[in-house]
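My questions will all concern the structure given below.
Up next, chain A:
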Amino acid sequence: MIRGTIVVNETICKGCELCIQACPQESIGLSDQVNIIGYRYAILVQDNCTGCVNCALVCPEAAITVYRQSKQSIKQKSTAQV
Partner candidate 1 sequence: MNPPIAYNGLELVYRRPVTLTDTPMHYCPGCSHGVVHKLLMEVIDEMGIQSETIGVAPVGCSVFAYNYMNIDMQEAAHGRASAVATGIKRMLPHRYVFSYQGDGDLAAIGTAETIHTVNRGENILIVFINNAIYGMTGGQMAPTTLPGMVTSTTPYGRDVATMGHPLKITELVARLPGAAFVTRQAVHTPTAVRKAKKAIRSAFEYQRSRLGTSFIEIVSNCPSGWKMTPLEGNEWMEKNMFPAYPLGDLKIPSATKPDAKVKEEV
Partner candidate 2 sequence: MNMQQSEQPRLMKGNEALAEAAIRAGLQGYFGYPITPQSEILEYLAAELPKRGGVVLQAESELAAINMIYGASGAGARVMTSSSSPGISLMQEGLSYMASAQLPCLVVNINRGGPGLGTIQPSQGDYFQATKGGGHGDYRLIVLAPASVQEMADLVFEGFRLAEKYRNPALILADGALGQMMEKVVLPPEGTLPMVDKPWATTGKPEWRERNIITSLFIQPEKMEEVNLQLQAKYQQLQKEVRHEAFEVEDADILVVAYGLTARIAQKAIELAREQGLKVGLLRPITLYPFPSDVIARYTRTATAVLVVELNSGQMVEDVRLAVNGRRPVHFKGRMGGVIITPEEILEELVSLAKEYRVAEEKLEV
């Protein structure tokens, strides 16, 4: 499985939950605390993010940055396993 992760700008997230719905891995949930503008914000609640970018696409605040395993490192891993 491809590894990925997201970085959410917690100060501008408005807790609209669109990213939570869009995530095919159910990796995202809402924080318990509220941020400076009074919203519970999106956080990773599981470690299974694949970096598919779905969450970032639907985010109305453009608050999400997505990272993913590079193609090179996936190749290296699979060749190493052989």
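The working rule: a residue touches a chain if its C-beta (ideal position, glycine included) is under 8 Å from a C-beta of that chain, and two chains touch if they have at least 3 such contacts; residues count from 1.
Regarding selection, all candidates are chains of the complex that A comes from, given by their letters.
If you're wondering where the values come from, they're calculated on a predicted model, not measured in any experiment.
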Direct contact with chain A in this complex, candidates 1 or 2: 1
Chain A to candidate 1 touching residues, read off their complex: 3-5, 7, 11-12, 14-18, 21-22, 37, 39, 51, 53-54, 56-70, 73
